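Just one protein chain is left out here, and the rest sit where they should.
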Amino acid sequence: MHPAISIIFFTTASGAGYGLLVLLAWGALVGHLGSQTGFGIASFVVAIGLVGAGLLSSLGHLGHPERAWRALTQWRSSWLSREGVMAILTFLPALAFAWSWVVAGEVSKLAAALTIVGALVTTVCTAMIYASLKPIRAWRNPWTVPVYLTLGFYTGALLAALLLHVYGLRGPFVTFLIAVVGLVATALKIGYWMFLDGGRSASTAETATGLGSIGKVKMLDPPHTESNYLLKEMGYRVARKHARKLRLFVLLVGFGLPILLSFLAVQGSDAVAIAGSLLAVASGGLGVVVERWLFFAEARHTVTLYYGSSTA
Amino acid sequence: MTDLPTTGAKKLGLVIDLDICVGCHACAVNCKEWNDGGHSAPLTDLDPYGKDVSGVWFNRVHSFEAGDHECGRTVHFPRSCLHCETPDCVTVCPTGASYKREEDGIVLVNPDTCIGCKLCSWACPYGAREFDEADGVMKKCTLCIDRIYNETLDEIDRVPACVSTCPVSARHFGDLGDPESKVSKLVAERGGYDLMPEMGYKPVNRYLPPRTPKRQGAAALKPSEQVEAKGFLAWLDRMLSR
Partner (left out) sequence: MSLLNPPDRIDFSAPTADEVKTTTCYMCACRCGIKVHLKGGDVRWIEGNKDHPVNKGVLCAKGSAGIMQHNSPARLKKPLLRTGERGTGEFREIEWDEALKIATGWLGDIRKTDPRKLAFFTGRDQSQALTGWWASAFGTPNYAAHGGFCSVNMAAAGLYSIGGSFWEFGEPDWEHTRYFIMFGVAEDHASNPIKIGLGKLKGRGAKFVSVNPVRTGYSAIADEWIGVRPGTDGMLVLALVHELLKADKIDAEYLVRYTNAPWLVIKAPGTASDGLFARDDKGRPLCWDKKSNEIGDALSVDVVPAIAGTYKLADGREAVPAFQLVAERYLDPAYAPDKAEAVTGVPADTIRRLAAEMAEVAFSETVTLDVPWTDWAGRRHEKMIGRPIAMHAMRGISAHANGFHTCRALHLLQTLLGTIDVPGGFRFKPPFPKPAPPAVKPAGKPGTLGPGQPMKGPPLGFTTGPEDLLVEADGTAGRIDKAYSWEAPVAAHGLMHLVIRNAWAGDPYTIDTLFMYMANMSWNSAMNVPETMAMLTDKDASGAYKIPHIIYSDAYASEMVSYADLVLPDTTYLERWDCISLLDRPISDADGPADAIRQPIVKPNRDVRPFQDVVLELGARLGLPGMVNEDGSPKYPGGYSDYLVRHERAPGIGPLAGWRGADGTGQGAGAVNPNQLERYIENGCFWHHELTPDQRYFKHANAGYLAFAKSVGFVGSTDPIILQLYVEPLQKFRLAAQGHGPIQPPDRLRARVEKFFDPLPIWYPPFEHLDAEGYPVSALTQRPMAMYHSWGSQNAWLRQIHGANRLYVGRRLAERDGIADDDWVWIESRLGKVKAQVRLMDGVNADTVWTWNAIGKRSGAWGLAADAPESERGFLLNHLIGDVLADGSPNADPVTGQAAWYDLRVKISKADGPPKSEPHFPTLKRPPQSPEPAGVLRHGARFKGRA
């Protein structure tokens, strides 16, 4: 699948935003949030900013952004619609939560709890947009939702650590969280890639054409000699060799390095903490962007079966 | 709602005979011609005279070889929307622009409400959805809805453009929900099949498989005794009047 920048940014940014929101709300629920106004404002600006920017960027992907509101109407069947609805709905408790904490000075636990639910559900919806697509084996599998959730949480935690450090707060728990979630993410991604490499789509050139009874099916000619929307959108393929390298990059730069940096950060001075966690965010962010890029680039759509692939 | 309609009895669709499709692309171009000025007008072409030409087409004709070397077969294979009974291209649509008609099962896109999110094209296993970049909306085979009910056309012309133009008559149009219809009978008789049944989309369109070749069993001719035994002079010595 074509890795569109807008979609990569949308899923990674909003994932991180929701991850951060969940952490903040969780902190509030377990009573860890005090009246750190600066930290509070900054955290919400970052979290809601990421969610909002992600959503806006997803609009950039549309042929008719001005009609985007229509996407809220089909929540009964469409995960994309649900995602839109949930994203908007989640703004309500999130803003209430922010108000209660930063302005009113009294954290609303109800708002916080609803924020957690909203953020998680929205992230699941985002993941389900992909996990529901039958023609794409790389997406429609049990790994997609956990990976989206985990990575959202993970990137959110990286951001949380940075914000804490910027505001002179220390959160060893967050560091611990980063490590745990990062390791879970590593495990999930390795598991996912093993799944991806270890099996084949049920659909083949033979089932796509129904000609399997004659024998193996090979493409002789595509319908058109030049490319087309379908091929540009669904025919994108990254070379195996590159994919290997990029996977390693994701594991090292996306997970390994940030975890390491996070540990270094909590142990250093304030400046070191800020620098370390900033680097961790940058490294983790880059890693997750590459992960998302790969998530698209490695995904093969069944339409390619009509264009010379033997499996999808 | 992009919920699927409670399926009506009528399932309009195409039956494509791979035994006789010669891969001439007539259906594809005629489809383009009709629909370029039809309900989904235009089917935009980008860089039409340049290096990277591409366009919106509702029907594309592929060529495959099945089987090995000389013993295999070449099969020309037209591909368009199959108007599936339970297609996710409809249910994934966030706006309701993508819908399946209750009255005849035709799957369409409403160009006034489509936001161009492309999700339906990802959800279609068959590659039957075409994004028109210039219009910013998704387009697809309409089963020529502006022909099949068009009262300004003669009755006989109220069939999809691709069907009426196919020179070998490899394309048939009708109600696959009616077991008594010509197309249903054809499917039954010739073993018409679904593409990628494992997807569970239940395509309405069917493909008829290549037939098994005829007369491969004749034994070689025996030399005529007359020719052999008596030489051909004798053999030819018959009284043949004019």
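In order of appearance the chains are A and B, and numbering begins at 1 in each one.
Throughout what follows, contacts are C-beta pairs under 8 Å (C-beta built on N, C-alpha and C of every residue); 3 or more make two chains touch, one makes a residue touch a chain.
These numbers come from a predicted model, not from an experiment.
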{"item": "Contacts of the hidden chain among displayed chains", "value": "A, B"}
{"item": "Residues in chain A touching the chain absent from view", "value": "70, 73, 218, 220-221, 223-226"}
{"item": "In chain B, positions touching the absent partner", "value": "1, 19-26, 28-30, 32-39, 41-51, 53-55, 57, 63, 65, 67-70, 72-76, 95-96, 99, 108, 110-113, 134, 145-146, 149-153, 156-157, 164-170, 210-211, 213-216, 218-224, 226-228, 232-233, 235-242"}
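Just so it is clear, only the chains that are shown with their structure count from here on.
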{"item": "Centre distance in Å when chain A and chain B are each reduced to the mean of their C-alpha atoms", "value": "39"}
{"item": "Parts of chain B lying in touch with chain A, wherever the complex brings them together", "value": "1-4, 18, 25, 28, 52-57, 60-68, 72-75, 77, 79, 88, 90-97, 113-119, 121-127, 130-133, 135-138, 193-201, 207, 209-210"}
{"item": "Interface residues, chain A side, partner chain B - complex", "value": "1, 61-65, 67-68, 70-74, 76-81, 84, 129, 132-136, 202-203, 205, 207-224, 226-230, 233-234, 301-303, 306-307"}
